[in-house]
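Every protein chain of the complex appears in place save one, which is left out.
A and B label the chains in the order they appear, each numbered from 1.
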Amino acid sequence: MRKYISEFLKGIIRENPTFVLALGLCPTLAVSVTVSNGIGMGIAATAVLLGSNVIIALIKDMIPDKIRIPCYIVVIATFVTITELLMKAYSPALNRALGIYVPLIVVNCIVLGRAEAYACKNSVVNSFFDGLGMGVGFTLALILISAIREFFGSGKILGLTLIKGFEPAFVMAMPPGALLVIGLLLGFFNVIKGRKA
Amino acid sequence: MSAAQLLTIFISAVFIYNVILSRFLGLCSFIAISKETRPALAMSLAVMFVTTMSSIITWLIYRFLLIPFGLEYLRTISFILVIATFVQLVEMVIRKISPALYRFFGIYLPLITVNCAVLGVAVLNSDMFFLKGKALAGSFYYSTFQGVCVGLGYTLAMLLMSGIRERLDYCDVPKAVKEFPLAFIIAAIMSMSFMGFNGFKF
Partner (left out) sequence: MKNNLIVSVSPHLHKGESVRMIMWMVVLSLVPAGAAGVFFFGMDALWLMALGVLSAVATEAVLQKAAGRKISILDGSAVITGLLLAFNLPPKAPFWIPIVGSVFAVAIGKQIFGGLGQNIFNPALVGRVFLMASWPKYMTAFTRPMSYDAVTSATPLAMLKGGGYLAHTSYLDLFLGKRGGCIGEVSAAALLVGALFLLMRGYIFWQIPVIYVLTVGVFTCIFGPQGYFSGDWLFHILSGGLILGAFFMATDYVTSPLTRKGQVLFGVGCGVLTSVIRLWGGYPEGVSYAILMMNAATPIIDRYTKNRVYGSLKLKVKS
């Protein structure tokens, strides 16, 4: 049980996919405009990650090495399509908000990266917890970035105004704001890492 | 097929909604490979070739296979399979024709498969140039052209960024922001300056 918990936890801080492994940046920056979008994308990506990690760990011995990447992609794409369809049916507003970034979960480096680096070499249960940890880590990173962007860009978080009379900086809700926030956050984490060492 | 529409696609794809600086597609390779100009240019040309060809192939598949059989929901899977296959083909052809070029590209070539820009533009084409399952007028040409322009936009961003980062190599940058953080901040400033093209109307 201990092992499972540590597999889960490593995805949150030590090997956080966004801030440490620098994977899956495309959707991170694109959807982190509001916290609700961030959470939505995080959950969707986690679902795909769980599904693909488990299945790939299950069938890893049946896949010939030469065509393993296309095989992984088929598995991942299947789960993405399922998630996309479920989203279209049960939360169309979120689907509209996330736009083309839902199908793009297929090429989200996190999903393929974990399949290649972990699921093909580990047991099903371990892969499950790894996927869960990475997904949660990704979601937390999304929440952090979108909280900053939503607050500075529109003065609200989750649609609630926090400070009255605050003039939001619109650029934060736009692409440059996303790039800026992640650049500064990465620099900030570097400073912390440097201090600890 | 109007010149104004083509110009709009060009300005949009290259400047206003630049695939990297505005749509965030292809960021991973952008941050990783823009350190030096020569690999950056090589990658850009390869990406442009793949985006153009896959725009064509995915359009044909969408128009003549998926829509007639009501299989639009298989868009994601079929597109990515097409792209993966195509990149594999390109890899094999380059290996045969010019081993030196193949070695030059190294691992960057297979990485194009997961370059968000390639799948992104294919999905974008099917969203922009199809309405309720019918192809809009000139859809094929616009889609192909958009594929080319997205490649051009990628190339522009890569070229500028690699020049900047090469120059910063000679500078005494603060340790905390060296490499990635600074790359993002540069991209942020570039993205802000490209906003100057907003609202473009020819």
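By our rule, a residue touches a chain if its C-beta (ideal position, glycine included) is under 8 Å from a C-beta of that chain, and two chains touch if they have at least 3 such contacts.
Just so we're clear, the structure is a prediction, and the values are computed from it rather than from any experiment.
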Touching partners, among the displayed chains, of the absent chain: A, B
Missing-partner contacts on chain B, residue numbers: 37, 159-160, 162-164, 166-168, 171-174, 177, 182, 185-186, 188-190, 192-202
Interface with the undisplayed chain - residues on chain A: 167-172, 174, 176, 180, 187
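Going forward, only the chains that are shown with their structure count from here on.
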Chain A and chain B, separation of their C-alpha mean positions in angstrom: 21
Chain A partner contacts - residues on chain B that touch it in the complex: 21-28, 31, 73-77, 80-81, 84-85, 88, 110, 113-116, 119-120, 123-124, 127, 175-177, 180-185, 187-189, 191-192, 195
Touch list for chain A against partner chain B, complex: 22-23, 25-27, 29-30, 69-70, 73-74, 77-78, 80-81, 84-85, 100, 103-104, 106-107, 109, 112, 171, 174-180, 182-184, 186-188, 190-191, 194
